[in-house]
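Just passing along the structure, written as structure tokens.
With one protein chain withheld, the remaining protein chains of the complex are depicted in position.
Order as written gives the chain letters A and B; numbering starts at 1 within each chain.
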Amino acid sequence: MNILAAVGVDNPPLDWHALAPELVLVGLLAVLLLVDAFGGERSRWAMPSLTGIGLLAALIPVATLAYDGVVRSMFDGAYVVDNYALLFKALFLIAGYVVVLLSTNYIAEGDYWEGEYYQLLVASLLGMTVMASARDLISVFLALELLSIPAYMLAAWRKRDLGSEEAGMKYYLMGVFASAILLYGMSLLYGMTGSTLLVDIAGAIEGTEVPALVALAVVLVVVGFAFKVSAVPFHTWAPDTYQGAPTPVTAFLAVGSKAAGFVALMTVVLIAFPTQPRIFEPLIWALAAVTMIVGNLIALRQTNLVRMLAYSGVAQAGYILAPLAVAGVSGASAAMAVEAVSTYLVIYAAMNLGAFAVVIAVARKTGSAEIDSYGGLFSYSPVLAVCMSVFLFSLAGIPPLAGWYGKLTIFLALIEPGTLAGYILAVIVGLASVIALFYYARVAKVMFVDPAPDGDTTPIRVPMSLAAALTITVAVTLVVGVLPQVLARVTGAETFLSIGG
Amino acid sequence: METTAVEYVVFALCAVIVLAGAFGVIWFRNPVQAALSLVATLFGVAVLFLNMNAQFLAAVQVIVYTGAIVVLILFVIMLLGVDVEEDLEEEPLVGQRVIALVIAAGVAGLVVAGVTLGGADLVSGARSVTGSIVDDVSNIEQIGRLLFTEYVFALEITAVLLTIAVIAAVVMSRRPSEVEPLPAENASMEPPEPMEPEAEEVFD
Partner (left out) sequence: MLLAQQLTESADILEVANTGSFWNILTFVVFTPLVGALVLLAIPKANQQALKVVALGTTLVAAGLGVVILTQFDFGDASAKQLGANIGWIEVINSRYIVGIDGISLPLLMLTLLIMPLVVIYSWNHIPSPGNPKAFFALQMVLMTGMLGSFVALDLILFFVFFEVVLLPMYFLIGVWGGEQRQYASIKFFLYTLFGSALMLVAFLALYFLSDEVLTPSGNVMHSFDMTLLPALATGISAGAALWIFGGMFIGFGVKVPMFPFHTWLPDAHTQAPTVGSVILAAVLLKLGTYGFMRIAIPILPDAAKSWAPVIGILAVIGIIYGALCCLAQTDMKRLIAFSSVAHMGFTMLAISTLTDFGFNAALFGMVAHGLITGMLFFLAGSTKERYHTLEIKRLGGLLKQAPHMGWIMGLAVMASLGLPGLAGFWGEFPAILSAYDPAEGLNVALFRTLMVIAAVGTVLAAGYLLWLYQRVAFGTPSAEFENDPNIVDVTTTEWIAWTPLIVLIVVLGMVPGILFNVTNPAVGVALSAIGA
């Protein structure tokens, strides 16, 4: 009956419950393909709803797995479902749902293929959910490609627009380049250790006699991910891509894709390289410091809001990297770093998606993302202006908006080890936040003080789906800001690290 | 299993061919010549695989890379025309060549340092720790077993990846006008705009 058994191969044990979120997504992908193929134009309207329902359905097994609370490990530990993985799966699915809400009207009203758009989106999300559980080099790499390849295409979705084509092209070339670097590092790791499992790699390179080659591999892997999370000096693709891509896709890239990059970086660094802090700590320290300073300084000079958000996203990547720069000091500091990065990613997703939601809503009226075009927004659409301020000042880390708690966890993780490097980086984070406030506040000033540039003060009609997206993101930003306890301890840093040995 | 003298000679020869081919890819101005240099590199790698007893990989390397990919590249080159000259002297970014040289030298330095400082442990000629090449079971069977046990999930993910890549490729090649003809004034190529066309233009 079983072909594998017939040739003397043991059937690999499969835990269907643990795989359920991914299976639901694959099923969703199949349904979308079939509906698109047989429904044709008549089924266009159903695409966003189907996708949204599918993503929410995928959340159900995530919830049951979390309720179950058992750490499930498959394929010799290459694929692990623990709280850490579940948190990120939930984050990706919810972020994906919000992106669907952002896309609904945008894609339906533009010159786009809806069916393929949502298929690519779901495939990319599938890659992200796999990434959350991936604990060996092959799964990490495949997940990275699965989430990236649809994203390259999505960035170029506005096919007749040169800017969009440039966006897709730059993203693609830089992404492939980063993959190549990453793969080179991974192949060196495999060559040295003979295993693709991160845990085995950690064991094999512990006390290794060839530190130079280990160093090279670690550097290449970290640099490969640095492209993905747009850390300076590997950030150059981000602003052009963000500006050129359709705005919902930009939101998806800025939140989902970046978070997945961080998840991969964190997993590989903390599980495969925990014994090599001498190599990855200085590297990530320098990357983080340069990223937040340069990102913020360039963001100061932007006149386009999407571009500004892109550079602010670069700077935020610097903050998120920072805890990893001191993660190798002790087990406790690694746990705090995981908690800080996870917490910040969740909060960052809410506030950044919200900011893009406002950008999309405003562009429906003004057709522009120039900061000047936001003049007078408070006078004709006060709710949108207030929402935007909530997101921007949350990004700046002003209490009681969620961003402050994210910053606090980063400060906590940086200061806990009590090392000079940690203190200095904490002060740099503080100073960078001050610079950042300057450009966030400038947008607020334009919205609240300046007059409407064209004198047109008809209120903006916000479609239902956008309003829903705004409600979700504002609610998360406020609730987490006032009651941060809701986020605490969901990261499961301890089990994550203990699996890592 | 000791490395024999023959293996050393084969390795040295192939290494030279691989490097020479790679060098040729960037040296030749004529794209056809560059593509053919690539073939040399890929063949060299295939022989290196054979040298390491990985016959299946060697075959795949020849069939997929040389047989399919390079042929595709040549097709595209021929369709686009070989005669189109690119001005290679132009520098879109100021000082990009200098920076590229510095970075290239840096990476090369890292690799060389990595290998030389690694010392005797690395270039001892001993088999890789992997040690998965077992002579009594065929190559293909070993790979097959791995793919359908330990890496079955990765295999399935690859399937999804390929499907979605096909969809992406189809989308890329479709002309927008076949789906939704745009109004005439928008059909011409416009300078890139930061934002999407007016959202009020509802197409249905």
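Everything that follows uses one rule, which is that a contact is a pair of C-beta atoms (placed from the backbone, for glycine too) under 8 Å apart; a residue touches a chain by one contact, two chains touch by 3 or more.
Note that the coordinates shown come from a computational prediction; the quantities given were computed from them, not determined experimentally.
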Query: For the chain that does not appear here, which of the shown chains does it touch in the whole complex?
result: A
Message: Can you say which of A:Val176, A:Leu297 or A:Ala441 touches the chain missing from this structure?
response: A:Ala441
Message: Can you tell me which of A:Pro21, A:Gly185, A:Gly354 or A:Pro484 touches the chain that was removed from the display?
response: A:Pro484
Statement: Only one of A:Gly69, A:Pro233, A:Pro282 or A:Gly430 touches the unshown chain, namely A:Gly430
Task: With the full complex in mind, choose from A:Ala30, A:Leu59, A:Ile415 or A:Ala467 the residue touching the hidden chain.
output: A:Ile415
- request: Spell out, residue by residue, where the missing chain touches chain A.
  value: 332, 339, 378, 393, 398-400, 404-405, 408, 411-412, 415-416, 418, 423, 426-427, 429-431, 433-434, 437-438, 441-442, 444-445, 448-449, 483-485, 488-489
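Please note the rule applied: only the chains that are shown with their structure count from here on.
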Query: Can you list the residues on chain A that touch chain B in the complex?
result: 4, 9-10, 12, 19, 26, 29, 33, 74-76, 78-79, 105-106, 109-111, 113, 116, 119-120, 123, 126-127, 130, 138-139, 142-143, 145-146, 149-150, 152-153, 156, 158-164, 166, 188, 190-194, 204, 209-213, 215-216, 219, 243-244, 246-247, 304, 306, 363-364, 367-370
Task: Provide the residue numbers of chain B that touch chain A in the complex, in ascending order.
output: 110-111, 113-119, 121-122, 128-131, 145, 148-154, 157-158, 160-161, 163-165, 167-168, 170-172, 174, 176, 179-180, 182, 186-187, 189-203
